[in-house]
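Each chain you see keeps its place in the complex, though not every chain is here.
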Amino acid sequence: MTVATPEKRSPKEYASDQEVRWCPGCGDYAILKAVHKTLAELGVRHEQTVFVSGIGCAARFPYYMSTYGFHTIHGRAPAIATGIKLANPDLDVWIISGDGDSLSIGGNHTLHLLRRNIDVNFVLFNNEIYGLTKGQYSPTSRRGTTSPSTPRGSLDNPVSPCAFALGAGARFVARSLDTTLPHLTQVLKRAHAHRGASFVELFQNCVVFNDGVFSDFTERSVAPERQLQVEHGEPLLFGANKDRGLRLDPQTLRLEVVAVGEGGVRPNEVLVHDETNRALASMLVDLDQSEFPVAVGVLYCDPTATYDGSLREQRDGGEVSNDLEALLRRGRTWTVL
Amino acid sequence: MSVDSRLRPRTTIEPEVRESVVIRFAGDSGDGMQVTGSQFTVETALAGNDLATFPDFPAEIRAPAGTTFGVSAFQIRFGSGEVLTAGDELDMLIALNPAALKVNVDDLRPGGVLLVDTGAFTQRNLNKAGYASSPVDDGSLGDYRVLPLDLTKVTLEAVKEQGLSQKEALRCRNMWALGLTLWMYARSRKATIEWISRRFGQRPELVAANTAALNAGHAFGETAELEGDIQTYSIGEAPTTPGLYRTVTGTESLAWGLVAGRAASGLRQLFFGSYPITPASPVLHVLANLQDYGVVTFQAEDEIAAICAAIGAAYAGALGVTSSSGPGIALKTEALGLAVAVELPLVVINSQRAGPSTGMPTKTEQSDLYQAVYGRNADSPLPVIAAATPADCFDTAIEAVRLATKYMTPVMLLTDGYLANAAEPWRLPDVADIPEFPVQFHDDPEGFHPFLRDPDTLARAWAVPGTPGLEHRVGGLERDYETGHISYDPANHQRMTDARAAKVAQIASDIPIQQVAAGNESGGVAVVGWGSTYGAIHEGVKRLLAAGAAVSHIHLRHLVPFPPNLGDLLRGFDRIVVPEMNTGQLATMLRSTFLLPVETHSKVTGQPFKIAEVADAIRARLEQ
């Protein structure tokens, strides 16, 4: 865990001396900026912070940080981060991963990291494509995606990262966007504050192989109408003047969009966001984009015991004995004179 | 007299003196053959014999009672001389039911003693074992000296006072058989009686019953007034170095060796990432109980996560260890390449089993040597060592930790299913004698970069997260020799490739020169072995040496790199043969390294070598 240091830090202090080599216009730049800013505002200690990644464009991230960093192998960052955290629970561990890295080859490790609730921050850059290998479709690509490996359109139903995380037993699930700096830093701070595995999905634009795949809800012009920014304890309202909201039909148990106020329903009929409610969270991550907005923010947060914390307790104090004499003598021995 | 009438021992018979004896206790999974064997082992050790044991568990978890695939057995060989294997053929077999007889009788030597519980030879059990008629009556056991006793009956008699349920009473049969066997070989019952009271402490009636059965079996031997005979045997004490002893399995000594290595390195944590697999899982089980010795065991979701977590732990400054068997090691190979690339210390243990693929999980084999040495993409050299005996696993584990931490490299340690389960007496080392090799984490920011190398060892600096001023990035992309940053430079890749190779190659100068385990330093046939074949080869060679043959035993612990003098040593012999439980993997390595006409004596049956098999193989070559 991080020990915040008194003096003020500047985002630049968290940038490494390495030249950043993403494509011009890649959403990764904005995220990098946001992470630098977040760490500076949190004032985390460089030597206590480790960024771990697999392979992919997103996974280049650690090279651009001035903290400790480990660019590992494809899909295995969660497992390696687990070892790091269990070997030294005082470290502040971040995992940076792409949709292919964490949900295709790495899906199993992501599942088990979340279920074990290892106290790390897992940030998934979802661009719905394999960037580094030049544009094949990914497990989050929509059905029918044409790509070098699916010239006639992909046939798979995509996986929803947040639905997957909830199913895996994640206790913190949030969403944000590459280019909305304030929202992004706020979400990252919440993730960092959460004890346990914090899962954050970021919609990230790959300008080269999947440009604009999220624009229908990220474009400045449509954002207010198409994004539902959730806040714990606040009603689920959206729209430029917050005149629409979500309501649950008690008969069908399904959500519906309702107009609020003037000719619409009474404000108190609108659902209030409860980030500790898994059922609500699973509805919010699943909203059908054809009729609903896209929910962003902290969708679920309900802390429980962490694996690393419990291990610490089990090892109480972690006193380390070197008394091999005693060890080797366990059980029956005899002496030959 | 509750004994089959055909049996009429004489009152007194001279004990027959034997140099070594092989006994196997066999029965149903539920008959307690493993504890019976262990107790006989303890009494034998206390009697001062050298010994070796090997259990044979059924392949199935818990097969139906009375079936052949539910038979469990425990074999022990003990003697007045050096005993290094559990023996080729049985001098005595104790079979508590027809299935146990069926499965094991072929291993009994002609003239061997066969103790059967006729009470268990019911038609039902005979059918389950696939016997048309009872072999005890149909004369098919003519080659053996059969002791047909109705153990069921005599046991029930012996324990009747305790008024146990029939089921519980019958569970004492093994103690009756043990009592008689202990008497036949003139062993004490003291340790066993102690064990019984510890084991059944909560239930006095069971303590009494088991003790009664044990004593009854013993008394039967002494007092039996019958025609026919029960031969007794006397085995002299083995000349053993004074000291404190215990019996140990390869699994135990391996686990303890890792802990000893952790202590010798001065590291505070041994992080053991593993995923269960036969026959490797027991190492995880032993270490899981050693939290107080700085051990953190992590049962990962699969073998890949297991090694990756260990790599992560090593990156964070712990001693990273991962363990599996062939199929699981196969899954670790990509991550192993990362450990080679980022040059982190890591111990990878392979308890080999019969393959390919799932193969025969409970059977032993040595066929993962190729995988250990060559089984990675690209040029990814790493040290490979192997343990020779159960006790040797301790020292080999310490050596693995030493090489990994001193040279910042993953090290492959090979054992196998035989070593994992076999046991032998072990003279406890004086802990003070265990060499220390304290690890120094790098902490000086001055001129630091992550691939700064020690000029002597070529090991890179180990700088762990948490150290101020040494923040750095490592990864699997090729790194610049001078800065550690990503580099695609052709000359740098050549330089790094050469450095990785040189680092491992020059370990040869830091390991003991190869000794000859038996026989002359040159001339005649060199029998070269590695791993668990040590016992069979050593005894086989010694037999031939005793017969005056020109033969030597050379046993390798270090397989990559080879000891510096190995080439010269081998060139001194007329002929070189490698007995291996594979199709000739070490032989291939020796041939390519030294261009010598090394021959393979291959056995791939899932069974360890017999002493005689090795001896015959050598003899055949001596005669040519």
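Which chain is which? They are A and B, in the order written, and residues in each are numbered from 1.
We adopt the following convention: a residue touches a chain if its C-beta (ideal position, glycine included) is under 8 Å from a C-beta of that chain, and two chains touch if they have at least 3 such contacts.
Everything numeric in this text was worked out from a predicted model, so none of it was measured.
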Write out the stoichiometry of the whole complex as a formula using the chain labels shown. A x2, B x2
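In this section, only the chains that are shown with their structure count from here on.
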Using mean CA coordinates as chain centres, what's the gap between subunit A and subunit B in Å? 46
Looking at the complex, which residues from subunit A come into contact with subunit B? 16, 18, 46-50, 52, 55, 62-63, 65-73, 76, 78-88, 90-91, 108-109, 111-112, 311, 314-315, 318-322, 324-325, 327-329, 331-337
In their shared complex, at which residues does subunit B touch subunit A? 42, 45-46, 48, 191, 240-247, 256, 259-260, 263, 268-269, 271, 273, 290-294, 296, 298, 300-302, 304-305, 308-318, 320, 334-335, 337-338, 342, 427-429, 431, 434, 464-477, 485-486
